[in-house]
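Of the protein chains in this complex, all but one are displayed in their positions.
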Amino acid sequence: ADLVSVADYERYAKHHIPPAIFEYIQGGGADEITLQRNRRALDDLMILPRVLQDCTAGGTHTTLLGEALRHPILLAPVAFQKLVHPQGELAMAQAASVLETGMIVSTLASESIEAIAAELDSPKWFQLYFQHSRDFTLALVKRAQAAGYTALVITVDAPLHGIRNRAQRAGFQLPKGVEAVNLKNRPPLPSQQFDASESIVFQGMMSEAPVWQDIHWLKQHTTLPIVLKGVLNPADALYAAEMGLAGVVVSNHGGRTLDCLPSAVEMLPLVRKAVGKDFPLFMDGGIQRGTDVFKALALGADAVLIGRPQLYALAVAGALGVAHMLRVLREELEVTMSLAGTPTIKDITRNALLKNNISGF
Amino acid sequence: ADLVSVADYERYAKHHIPPAIFEYIQGGGADEITLQRNRRALDDLMILPRVLQDCTAGGTHTTLLGEALRHPILLAPVAFQKLVHPQGELAMAQAASVLETGMIVSTLASESIEAIAAELDSPKWFQLYFQHSRDFTLALVKRAQAAGYTALVITVDAPLHGIRNRAQRAGFQLPKGVEAVNLKNRPPLPSQQFDASESIVFQGMMSEAPVWQDIHWLKQHTTLPIVLKGVLNPADALYAAEMGLAGVVVSNHGGRTLDCLPSAVEMLPLVRKAVGKDFPLFMDGGIQRGTDVFKALALGADAVLIGRPQLYALAVAGALGVAHMLRVLREELEVTMSLAGTPTIKDITRNALLKNNISGF
Amino acid sequence: ADLVSVADYERYAKHHIPPAIFEYIQGGGADEITLQRNRRALDDLMILPRVLQDCTAGGTHTTLLGEALRHPILLAPVAFQKLVHPQGELAMAQAASVLETGMIVSTLASESIEAIAAELDSPKWFQLYFQHSRDFTLALVKRAQAAGYTALVITVDAPLHGIRNRAQRAGFQLPKGVEAVNLKNRPPLPSQQFDASESIVFQGMMSEAPVWQDIHWLKQHTTLPIVLKGVLNPADALYAAEMGLAGVVVSNHGGRTLDCLPSAVEMLPLVRKAVGKDFPLFMDGGIQRGTDVFKALALGADAVLIGRPQLYALAVAGALGVAHMLRVLREELEVTMSLAGTPTIKDITRNALLKNNISGF
Partner (left out) sequence: ADLVSVADYERYAKHHIPPAIFEYIQGGGADEITLQRNRRALDDLMILPRVLQDCTAGGTHTTLLGEALRHPILLAPVAFQKLVHPQGELAMAQAASVLETGMIVSTLASESIEAIAAELDSPKWFQLYFQHSRDFTLALVKRAQAAGYTALVITVDAPLHGIRNRAQRAGFQLPKGVEAVNLKNRPPLPSQQFDASESIVFQGMMSEAPVWQDIHWLKQHTTLPIVLKGVLNPADALYAAEMGLAGVVVSNHGGRTLDCLPSAVEMLPLVRKAVGKDFPLFMDGGIQRGTDVFKALALGADAVLIGRPQLYALAVAGALGVAHMLRVLREELEVTMSLAGTPTIKDITRNALLKNNISGF
């Protein structure tokens, strides 16, 4: 009854998810400055509407990486969905199918990527965490391709976990029965020893992290289009474009890795400017309203990803909840487009936003 | 006793109006960002006064659309006034008459437009929601003209309801006995079927919405001056002026339709600049103080409309309440003009505001 | 024990003053936007210090209107001081004498101006509210001069009370025994009748208000130097300077008259620029700390006035309280000057403030 917006799902989810897991999901890095900024930056943008436009031929249809999308809203890769619902990624895939919503399946899914693909009728892309072993990484990619995934989304902003104090304080741990099933036969890491002047961060964890060279190598070994996820710096986006990659997700990982990163939405126009008008750009972080989707598109995104709201809706009402939540979001986008006088996705340009508003974007 | 300002009526009204109705009235669209911005934008403007000016010949008198107004404050069109008082629009009209305040009667009035006109001694304008049927729309306009209404205010920012989550969560519904009596014999809508790729928003609701063409058509079929209500974009205002319309209400519908619209007051100077100095401009959204009226006039409005405060005063003390509330507002305006050293409406110009204050307006 | 700052006196005073009187004193006009801005504007200014300066010859001494002042802090004119203490202005004058603090006695004092003068050893100036009758006004001025007052401070920002909603809501009234004793034999106002198109504000109250012409006339009839109190507009200050007046108090009357006026401290640099570097400027509104005094001086004031804190200290501990409060303030100013590396009043210039800080002053 009073589940009428994405925020309502968040409110309800709190009562459907064990506390430590809820903290892990809702929380962000360190002091959550970036997490808050994600919302504030969106809220500070104002829409400048046109009235009395003909919207009867309107629609949210769009095309991305060669695939037709019913709307420019995708399910972001989110690990371990069984944390909040026994059917986890399978239920998510069902909802995505019903709403014709593209789904990006995480390397850290708690169901096998083949089983998820089997439930998924809409665009399916695979999110790749590059693994220490190139062989194993390539094997994963081939599995994904074989299962029908049509694009690779390589996440590059999380070689480390980041400082997740809220989850730490709540004592979050993966419960038994929820695991990264797709990484089961991953070769063990070489054991490491550090001397006093070395660091477990640099000489330890970061020694497993991919570098541009690895992306280049992978590109040569797969026919799937590659999208980099987690780029904020316009220079990195330009580099990706020049390397021939298929797109970039402007993202700070929902404020979950390094705190004090800028919001994706404030970097978006700078990234768009750097890569030119045709390079596919995605954006995520804080999207909760049709107006948020609209703003991201107006600043240069071709589509947005939604993260946490998926889990909230899944926890509250399973596949049905996710489907309803996605429908709410799409209808809000349609209402926004109608009231802004921009009936198609192409009509949503920078002109539909107020320049120089209070926060000076 | 402690009813000394418009805000006091709001405080009291909460105890005179059933909760769901109160939420419907007070609430705005979605996250109410625009609703809050309406107030904040006004509060951020500062008045730069002149001292020791002769104010003995001062007054709030003005002329608009050829009608003499006692003060540049009008009653905005507000639907279903019986929601808060059994006499609804009739009581409102009585109060307007006593205070010599122009009243804009809504298409969605809960009393007949003729009955309201009969109670109304001051300027009476009719707010038109363009209906699907051009014939029925024109019939409404003719009825209004016959009843003595002297101007049409066509609302163009609400072809859809917008996302009114607060009202939804409170379970707001029109109670029995409160209805849009003036639309009773409206021809039924053609029944609609949508295929999977269509949308109930675009191919459904928006197919009934008026476009510029319709305004043009109506202009040719009526002698009444036409004012567009709900314009924020300077380009739309200019278009209206060039089309020969009589004026524009710069408004975001009190933050009730699309959330994340800018405040009317921040768009006002840009709109004024676009249309030149003589085109009649009205403004509404958040007006609660004489200083608010003053600021709107200083930024280019010729008059302001007040929405919610009408209902609050009506709920608290009927026609008497509205009359008192209007008197308070007028006296506050007079005090402001006196202390600012601008004794007549014409004296209130941009020079009476501080430039470049904290928020950078 | 924990009375260590001006704010502590405010906190304590709440328990020493009847509620309605406290609301009247502490409150401001309407929504108290200006009242809050007075503090915020001061708080937003940052001091840029110099280290390792020789301060042994330092001091707060200064000269104004030809009189030597122990420190550039004056007691603002404050009406009806018996509201908070039986000895009212007499106790205040004693405290002022002990701390060598100039006192500006209000036209609306609750003790006779002669009795106050008799208690006052430090500079004594008379605050004049221009009265309807020029004769009576001039008689007041002559009385003041005869009693030893050496300057006239004409308050020009309060021809009307302003909209004091907080005091109204609290039901504030002057208690029996507290009255404007110096206005006792004032000739009665001519009785007035208004027709429907007239206004009690413009044709009533404002018809008694002084205009520039009156100031000019008074200047020709007195030898006392004239300072205008309540000027914010640089153009008005310039006009006063060109007319040969002795100074101006940049002030919004402590946020008590028109709400939505800018803070005095933000207008100060603009006023200083308009009048040149030698014209005496005073400032008041929100001064509660030595750092506040310092900031006002740095932006162009020659001295500051303090209003409400007088009454708080008087209420809490009588003349002793006021003396202690003034001493705290002076010591805070001395500490500020020492730590800023500006040992004398002349050293406190614009260079001692950070330019372009967060709020953009």
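Note that the chains take the letters A, B and C in the order they are written out, and that residue 1 is the start of every chain.
Here, contacts are C-beta pairs under 8 Å (C-beta built on N, C-alpha and C of every residue); 3 or more make two chains touch, one makes a residue touch a chain.
What you see is a predicted model; the values in this text were computed from it and never measured.
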Contact set of the excluded chain (shown chains only): A, C
Residue of A:19, A:148, A:171 or A:187 touching the missing chain in the full complex: A:171
Which residue of A:55, A:215 or A:246 touches the chain not shown here: A:215
From C:20, C:48 or C:320, residue that would touch the chain that is not displayed: C:48
Chain not shown, touching residues in chain C: 1-2, 4-5, 7-8, 43, 45-61, 70, 289-291, 295, 331-332, 334-340, 343, 354, 357-358, 360
Residues in chain A touching the chain absent from view: 30-31, 33, 37, 156-157, 159-160, 162-163, 165, 168-169, 171, 197-203, 205-207, 209-212, 214-215, 228, 230-233, 235-236, 257-262, 266, 359-360
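Note that only the chains that are shown with their structure count from here on.
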Minimum number of chain-to-chain contact steps, chain A to chain C: 2
Chain A on chain B, rotation in degrees - Cα superposition, rounded to nearest 5: 90
Self-contact between copies chain B and chain C, residue sets same or different by half: different
Between chain A and chain C, centroid-to-centroid distance (C-alpha), Å: 59
Computed distance of Cα centres, chain C from chain B, in Å: 42
Contacts with two or more other chains, residues of chain A listed in rising order: none
